[in-house]
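Reviewing the structure listed below.
A single protein chain has been omitted; all remaining protein chains appear in their positions.
Moving on, here comes chain A:
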Amino acid sequence: MKRVLGVDEFGVVVVLVVLVVAIGLFHPAFLDRAQLVDVVRQASFVGVLACGMTYLLAMRELDLSVGSTYALSLIAGSMMMRSGVNPWLAAVAAVAVGGVLGLVNGALCNTLGIPSIIATLGTLSVFRGLALALSEGRQVAGLPRDDAFFTVVGGDLLGLPTSIWVLAAVAVALTVVFKATPFGYRVRAIGSNPDAARFSGISIPRVRLQVLVLSGALAGVAGVLTLGFFASGQPTIGQGYELQAIAAAIIGGTPLRGGSGTVWGSVLGTVILGTVASGLVYFGVPINWSLFATGIVILLAVALDALLRRRGSASSREAL
């Protein structure tokens, strides 16, 4: 298993399997294929965001605006569809909107010389506010529901929901870019030692801009997937997704100090969060306690992973 997934993801896989088996022991219905697929499908939107967050964390940046970017691209896309734009075209435009919002984040960071966590803390409200203002705070409904867009994007493909396929495609592509292109190495080099990166001729502002655009465009992709599934636009959707995406990336094994990261780990981290949320329902945890329980499970997951990691590095030290 280590060989297949790489050491980085090993701990997360163990955590996920333990969780699923533990819930399944008490509630075998949880192990139904349909139930498991549904858990992953629900996690897929945050999963796409978490893939982008992996890049940001790996270069010591953060994008707190992804939840709002997600909502604003979704609202933009749904309003275009409502006004008669071809849904496929509107979907492409929604992804572009996400990219442009990322560009705004990057431009703010680079021209004002402020850290991305500050810039996106501002745009978190700005983008959400725009989504609310454009939709006048109401759900954008009345979309052409029988268009192929909704049946394809919101439906199944080869027996699995399309959004899971898209998440998998995004994760594969971003893993390849992360591990095998100069761009991916630049991201990690900056996270490892920004000064040395600069002194090697890497432009930190340029890479920061690229990664923020990537993160924004991915939020647009997540927005399109959501739009396809719900066939309506909710301006308040995705509040707190930015924190879920960050939590997922950290559970997945991307360290906050930067320098490394794992896109697959972040996807698995999102699935772990989704599994916990469903599991709490199975165990009948009162709805008012579910947030508390989710937090506890996040801490346990991170602790278990840290424990496994320490074991791993201890044995590799002995090998030296």
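The rule we apply is simple: a residue touches a chain if its C-beta (ideal position, glycine included) is under 8 Å from a C-beta of that chain, and two chains touch if they have at least 3 such contacts; residues count from 1.
Here is the rule we go by: contacts and distances are computed from a predicted model.
Asker: Of the options "PadR family transcriptional regulator", "Anti-sigma factor", "Extracellular solute-binding protein" or "ABC-type sugar transport system ATPase subunit", which is the UniProt protein name for the chain that has been left out of view?
Answerer: "ABC-type sugar transport system ATPase subunit"
Asker: Decide which residue listed in A:110, A:192 or A:290 touches the omitted chain of the complex.
Answerer: In the full complex, the listed residue that touches the missing chain is A:192.
Asker: Tell me, which residues in chain A touch the chain that this view leaves out?
Answerer: Missing-chain contacts on chain A: residues 180-182, 184-186, 188-189, 192-193, 195-203, 259-260, 320.
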